[in-house]
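The complex is shown incomplete by one protein chain, all other protein chains being positioned as in the whole.
Labels run A and B following the written order; every chain starts at residue 1.
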Amino acid sequence: MACEKKRLAELAVLVQGELVGDPEVLINGVADFDSAVAGEITFVADLKRGARLNECKASAIIVPASVTEISGPAIRVRNPYLAVARIHALFVEDPFAATGIDVRAVVGNDCQIPAEVAISPLVYLGNRVRLGQRVTLHPGVVVYDDAVLGDDVVLYANVTIGHGCQIGNRVIIHSGAVIGSDGFGYATDGNGHHVKRPQVGVVQVDDDVEIGANTCIDRATFGKTWIKRGTKIDNLVQLGHNVVIGEDTLLVAQVGMAGSTTTGNNVVIGGQVGLGGHIHLGDRVMIAAKSGVHNNLESGAIVAGIPAIPHKTWLRSSAAYAKLPEMVRELRELKRKVGELASALKPGGDDSLGNKE
Amino acid sequence: MACEKKRLAELAVLVQGELVGDPEVLINGVADFDSAVAGEITFVADLKRGARLNECKASAIIVPASVTEISGPAIRVRNPYLAVARIHALFVEDPFAATGIDVRAVVGNDCQIPAEVAISPLVYLGNRVRLGQRVTLHPGVVVYDDAVLGDDVVLYANVTIGHGCQIGNRVIIHSGAVIGSDGFGYATDGNGHHVKRPQVGVVQVDDDVEIGANTCIDRATFGKTWIKRGTKIDNLVQLGHNVVIGEDTLLVAQVGMAGSTTTGNNVVIGGQVGLGGHIHLGDRVMIAAKSGVHNNLESGAIVAGIPAIPHKTWLRSSAAYAKLPEMVRELRELKRKVGELASALKPGGDDSLGNKE
Partner (left out) sequence: MACEKKRLAELAVLVQGELVGDPEVLINGVADFDSAVAGEITFVADLKRGARLNECKASAIIVPASVTEISGPAIRVRNPYLAVARIHALFVEDPFAATGIDVRAVVGNDCQIPAEVAISPLVYLGNRVRLGQRVTLHPGVVVYDDAVLGDDVVLYANVTIGHGCQIGNRVIIHSGAVIGSDGFGYATDGNGHHVKRPQVGVVQVDDDVEIGANTCIDRATFGKTWIKRGTKIDNLVQLGHNVVIGEDTLLVAQVGMAGSTTTGNNVVIGGQVGLGGHIHLGDRVMIAAKSGVHNNLESGAIVAGIPAIPHKTWLRSSAAYAKLPEMVRELRELKRKVGELASALKPGGDDSLGNKE
């Protein structure tokens, strides 16, 4: 099971933080600021909360390095969230427990399954499926023929892995996600009927990717749809055929990406963003929630809106949008005034000022 | 089974309506206006359809109280939809039929399951699961360890309930919904790698909530994600970790709500709306479909747009938006005219009118 107690000094070393106060304090868990009790460590990520440090009942606290007015027990770190993530994992992540293959699971022919796995009842594995070490498959998981799963993969309930798809090491996929459904590809004949184009590629998911509940990733028409190392995908995201997502990228919930679009590394795409097909986003692009992107974006671009424009412009444009009715009125008023000025200049009431006569 | 026949007078009492015409008419079901036949009761919700009352083949009709030109058989009520909902339920809702636990279901250790349940084949219950009276679990349902379901809960096919989640009485959850997936929480280290933050909270769903197909509700990072009594959630909705939804609230399909956002009671959120994290919506807020909300909203606010602005303003702004090209032209024309007026006033052709010389 996960570790039970740690000395505060050990935790400080783990997160490369600066220990403040008693190094011998024993910590047995992590909780949030308001509910932490004795024995637990908690954290403040911003200074506003730091102002209430004396209200905290935890035995120790993780604070930003900028918090100096603290006597401990505490750990000062550059990134409290990161430190909490690491310490918390220490207390809650149980080591893998091999339960083998439940007799109520269904396993096809010629599968390669190590002894150290945990395959639940009601799991279905097709033929020639290959599993890595310490794979955990929850009930209702369906893995089709010829799929390959790496070491330490966890598939939650009712996940589908399509035939031939390849899942890297330490990949976590949440309930109901579908990896390897057919891409949405048709050719339209002269009668307006849509003829299905065979989708014969696969999906490749690299190491340390996490995929949210009910997310769908289509297989490639040819070749592969590809999610690269370390990328995290939220729930209900849609990725079309032949999409390539770079490393360490974040796709927030309900993002939709059309076919053959590709991204660089460390991209962040906000919730409900839609991306057209066959475009490329450079490294470190950031797209605000609900935006619609139809064009390539250069590395480092920060955009918002439908269609997406530079985020700074969008802030001003959207502020102006709320004042459009006022602008309409002002414009009408100006036209009237200018007309009157023109009349005043040409008393005959000629409205044709400016016409090249 | 559901009731077979009711006298019209009884139905009028049930819905607190005013009986018009023969109280002894026997009703055996409900149908919509165009397809209702003898023996059935139907309804008109608005007066336009009321104009065709004579075309109706139903044995009785539910009409708004404002419809006076009717001789019956009929029931006049304040809210025809509400009356129809109650009468219809009377005819179609079968009482619970206990079938016990199918032998092809999988049940973990130390579960608490009353005799009066209906657990289908291919259901999976983890360890220490507690079920209320008259719970119905359809095939493919997965309930993880330590989850608690109240009385009269119905989970349709392939629903997932995460470990430790708590589901109240009379909750209905439609196929493929995922309750208790991990929240989307990471801390990013100095190399741009995203480190998973443990998500150790739960989801609590209170009494009389209904949740749509393939909707996802993430468990809290700490504490609970909380859906309060009477709230109805449509299909494909995404609720992030630590979201709190008030009572009697409606979330239409494909809404997405980021982490820690909370709402008051009787809120209505239109389809495909996106809400940022850590904001609060007051009671009775209404948000138009497809809006994007990034800020707190006061009770009673009615908003639309991305970013959301007061709905009345949005109606005018969006109308003006369609005329933006015209505004651009008008503005250009005005600039030209003003330039000419300035020249006319200062014949030297000086364009610098207005410069503080």
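The rule is short, and it goes like this: contacts are C-beta pairs under 8 Å (C-beta built on N, C-alpha and C of every residue); 3 or more make two chains touch, one makes a residue touch a chain.
This one's a predicted model, so the numbers in the text were calculated from it and none came from an experiment.
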item: Options A:5, A:52 or A:336, residue touching the unrepresented chain; value: A:336
item: Residue of A:101, A:119 or A:216 touching the missing chain in the full complex; value: A:216
item: Chain not shown: contacting residue from B:236, B:269, B:285 or B:309; value: B:236
item: Residue of A:54, A:68 or A:188 in touch with the missing chain, whole complex considered; value: A:188
item: Sites on chain A contacted by the missing partner chain, in the whole complex; value: 106, 122, 124, 140, 142, 144, 158, 160, 162, 176, 178, 181-182, 184, 186-189, 192-198, 200, 214, 216, 218, 221-223, 236, 238, 240, 254, 256, 258, 272, 274, 276, 292, 305-307, 309, 313, 316-317, 320-321, 323-324, 327, 330-331, 334, 336-338, 340-341, 344-345
item: Residue ranges of chain B at the interface with the undisplayed chain; value: 30-32, 35, 79, 81-86, 88-89, 92-93, 104, 120-122, 138-140, 156-158, 172, 174-176, 208, 210, 212-214, 230, 232, 234-236, 248, 250, 252-254, 265-266, 271-272, 289-290, 305-306, 318, 321-325, 327-328, 331, 334-335, 338, 341-342, 345, 353-354
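What we mean here is this: only the chains that are shown with their structure count from here on.
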item: Chain A-chain B separation of Cα centroids, rounded to whole Å; value: 25
